[in-house]
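For this view, one protein chain was removed and the others were kept in their places.
Presenting subunit A:
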């Protein structure tokens, strides 16, 4: 395989509030090849958005700060670029779309203005050419009557249409990488599927890589090639979707899988939840960060922090047992006991 287009190594990100320092991202490592799509899953607060926004260096500083690691994109470390150099990458080689399309478009400018602005920031084209390209982009993302729609304001579009506009803006300069932070969470279920299909379709058409952040494992199975599972600012498991779907190893991933709503599930079985909550990241975490909630925890888990290791090629996990000889036996109902109390 060729060089990965993006590789993130040992990323460290902190947020400072007064004297409290929260380690929101702690040693995240992953890589992504051309045309590949990577899913990032994990509970709320696990550091998915912070990881993704740090790629374009959009973490608000203060309070946030990238304190360590590397983000290598096409051979360059994005963290050491000048402000001007990183601006040339934003919206051009790497684009981003966000969760809520009703707040991520500027309400006081027409959608055309917002697409054209992006095009003209990165391409030396006339206003007229940019407008034509903008209409083409709107057409590409499936907006009917784009010559008319281009002069409308965001509030004149439905939620799904707004997200299509966001995608049109993001793709207007042919990025090599699209970062989508929960692009469908704020949308209706039927619209969600349309947006995901559109993204898949455009990925094939335009040759780009995608980082897809989501709460929904189902989305990952459907749209991604690789997956990383984040917990408390760390990667606890990563690998190909095919591998993790069948042979997931981390007890936290098992918990996520058990709490999924699957189609085969007839409502007889109660939905599992992982009891407890993630550790407070403003304190040093001792031992495994998942230990308090892990049904398989043993003494060693309280004492030593497990490192991310690859017991089989291309499948990494951070668990003392899964990387040693004493493999855990996955219990069917590990997350059902006491979950209703």
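One rule holds for everything that comes next: a residue touches a chain if its C-beta (ideal position, glycine included) is under 8 Å from a C-beta of that chain, and two chains touch if they have at least 3 such contacts; residues count from 1.
By definition in this document, contacts and distances are computed from a predicted model.
When the listed names "Tryptophan synthase alpha chain", "Ferredoxin reductase", "Peptide ABC transporter permease" or "Oxidoreductase" are checked against UniProt, the chain not shown comes out as "Peptide ABC transporter permease".
Of A:30, A:73 or A:98, it is A:98 that touches the chain left out of the display.
Interface note for the absent chain: among A:23, A:48 or A:90, the touching residue is A:90. Looking at subunit A, the residues touching the absent chain are 53, 56, 58, 87-92, 95-96, 98, 100, 103-109, 117-118, 121-122, 153, 155-156, 166, 169.
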